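The other protein chains are all here in position, but one chain of the complex has been omitted.
Order as written gives the chain letters A and B; numbering starts at 1 within each chain.
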Amino acid sequence: MAEVAYVNASRVFPGTPPVRAVDNLELSVADGEFLVLVGPSGSGKSTALRMLAGLEDVDEGAITIGGKDVTNTPPKGRDIAMVFQSYALYPHMTVAENMGFALKLRGVPKAQIREKVAEAARMLDLTKYLDRKPKALSGGQRQRVAMGRAIVREPSVFLMDEPLSNLDAKLRVETRANIAALQQRLGTTTIYVTHDQVEAMTMGHRVAVLKDGVLQQCASPRELYDRPANAFVASFIGSPAMNLKTVPLTAEGARLDGLVVPLSRAALDGAAAEGLSEVTFGVRPESLRLASADEDGMEMTVELVEELGADAYVYGSVRIGEHPERFIVRVDGRTPPAFGQQVKVTLRDADEVHLFHPETGLRLSA
Amino acid sequence: MSVDAAALQTARTGAGAAAPTAARRGRRSRLASVGLHAALVTASFVAVFPIFWVLVTSFKPDARAVSPTPRLVDESSVDNYVDVLSGARGDFLAWFGNSVTIAGLTTLLGVFVSSTTAYAVSRFRFPGRRGLMLTFLVMQMFPFAVLIVPLYNILLALGLQGRSLGLVLVYCTTAVPFCTYMLKGYFDTVPTDIDEAGRVDGLSPFGVFWRLVLPLARPGLAVTAFYSFITAWGEVAFASAFLSAADGSKTLSVGLQVFIQQNRTEWGHLAAASVLVALPAVAVFYLVQRFLVGGLADGAAKG
């Protein structure tokens, strides 16, 4: 068990121009915490994880595990275990040999290895497959072997790089829950990389969002969802994505077509202090609703209705200034509007809006 | 174990050993089938006949071997073999032993150094990497036997002249470029994730090479071993220059020259000796032949 910290760590890949794959990362993970690193493709998640594993150089800054500086320690000295996206099982070893390999290298007695492997196999429901080679296993079984290989070691930190991305949707949901439960039980510090924000939200105690190698925000899933630190996080977290539009500011609030959204005094003052005449206005689909005929609302032309059973998402265009803009609204699944219909859309609650600086993207409202 | 490695190789290349095009749905027409087999039988006949004919000749007395009306069996006996093996014409068994030692050492050493080099070139981006590969390419362009004089001087200075080890080293330099290149291509097909998993599990880079990559590259190693062995087994020019002239220290290919006299070649004896020389090479070939197809192409394609 150990806490982990990135201290202004950077990884710069040589090239013209050099790629700052991870840029000045400052992040600490508490002992026993499940931290998820999330971000779009190419944002440097894998690189950050591999730096921690010792598979990638740390060009600037440092990394500590359990308070010890491991910046220049080779992987074997870091007491970490890693689950690879490809699983990277050793093809020439059986499942049992795969799982026990690290212990064997450490010189653990054979009987003890066998015992630990058997225990992990029981935990992961792999007992039947211990004598098989990886190529004779299904994708889900391989995934579990990769997990088992990490568990058997009893490391102080687990690292996982998109361990579920090769599984089908159903298995993924199931395994997701299993991994979270397992981590809970073992209480091992875990850093988990994914590009799937649903995984991030459901599994992590805290979620760190990366973009272009820069940490955008690290907070609990709730916090991330309710108070995204900037427009990028706001748009990245949540599905379907938050409606984010740049709209003119008036004395009362933000003006959308046929609807002025009242803003809090603090928000308006904040914007005024920056001298802004526009703001980036964000509202999640579930914070919007269809308005009745006598209410104020934005006129929206329905372009697509996505029915999910309980709910439906209505995609439509609203004129803001000169341009039509797409909005997404969550509505009751039983009575969705029809394609081409004109509807009026309004806010459920004026508090559920997010305001961001139109240029820097930073959150404005307190 | 090695079968598994081969199967793995097959799985990795995607297509596998199954024929991609022909006759999965419809059968080949009868005519096409006959044509296919006829072509292959002809080709196989051409490939095998010269060797077969040496085998046939090896049982004939020298005089019968040059009969103007060759027949399959002509006073055939194993006398030639008895003559050759009995050592009446030179210490065949000693030559054989020398050849085995030298070719075996060349194979071991050649495969070992080319695999470490190939691994370094495949996995590490170190300064000098491209230069090394280019040097290997250039090394094959010079007729090295022309360098026997300088080589002789260097071996003499190193105290290796006239010793098997010197010859082994010289053979290694001729086999290593191709072997390295082959193995590099082979290692390139082993995913680097495997290396990294090994590193995290507690191996050093050497450990990864030794315990993970080498076992996975077995088919490739088999092919390079075959190549090194063949290179050393049949070589004449260096062997005659760098081994001492004593009969007991010759290799087979040098020793066999006694059967090719200036005006009178003893075809029967030569054939029998040839068969004896070819046998070990064919045996090695038989051991590795199932790896040859996958192995060579993996090396030759840019991974």
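What we mean here is this: contacts are C-beta pairs under 8 Å (C-beta built on N, C-alpha and C of every residue); 3 or more make two chains touch, one makes a residue touch a chain.
One rule holds for everything that comes next: contacts and distances are computed from a predicted model.
Missing from the rendering is one chain, named in UniProt as "Carbohydrate ABC transporter membrane protein 1, CUT1 family" (options: "Carbohydrate ABC transporter membrane protein 1, CUT1 family", "Sarcosine oxidase subunit alpha", "Fe-S cluster assembly protein SufD" or "NADH-quinone oxidoreductase subunit H").
Among the chains on display, the ones the left-out chain touches in the entire complex are B. Here the missing chain is touched by one residue of B:F59, B:F92 or B:W233, and it is B:W233. The chain that is not drawn here is touched, among residues B:L85, B:V100, B:V113 or B:V258, by B:V113. Contacts to the hidden chain, counted on chain B, fall at residues 13-24, 33, 36-37, 39-40, 43-44, 46-51, 53-54, 57, 65-70, 113-114, 116-117, 119-121, 123-124, 126-127, 129, 132-135, 137-151, 153-154, 158, 169-170, 172-173, 176, 178, 180-181, 205-206, 209, 230, 233-234, 236-237, 253, 256, 267, 270-271, 274, 277-278, 281-282, 284-286, 289, 292-298, 300-302.
Here, only the chains that are shown with their structure count from here on.
With each centre defined as the average position of its C-alpha atoms, the distance from chain A to chain B rounds to 54 Å.
Of all residues in chain A, those touching chain B in their complex are 50, 53-55, 74-76, 80-82, 84, 86, 88-92, 101-102, 105-106, 133, 135, 149, 153. Chain B contributes residues 1, 4-5, 7-8, 11, 191, 193-194, 196-204, 207, 212, 215-216 to its touches with chain A in the complex.
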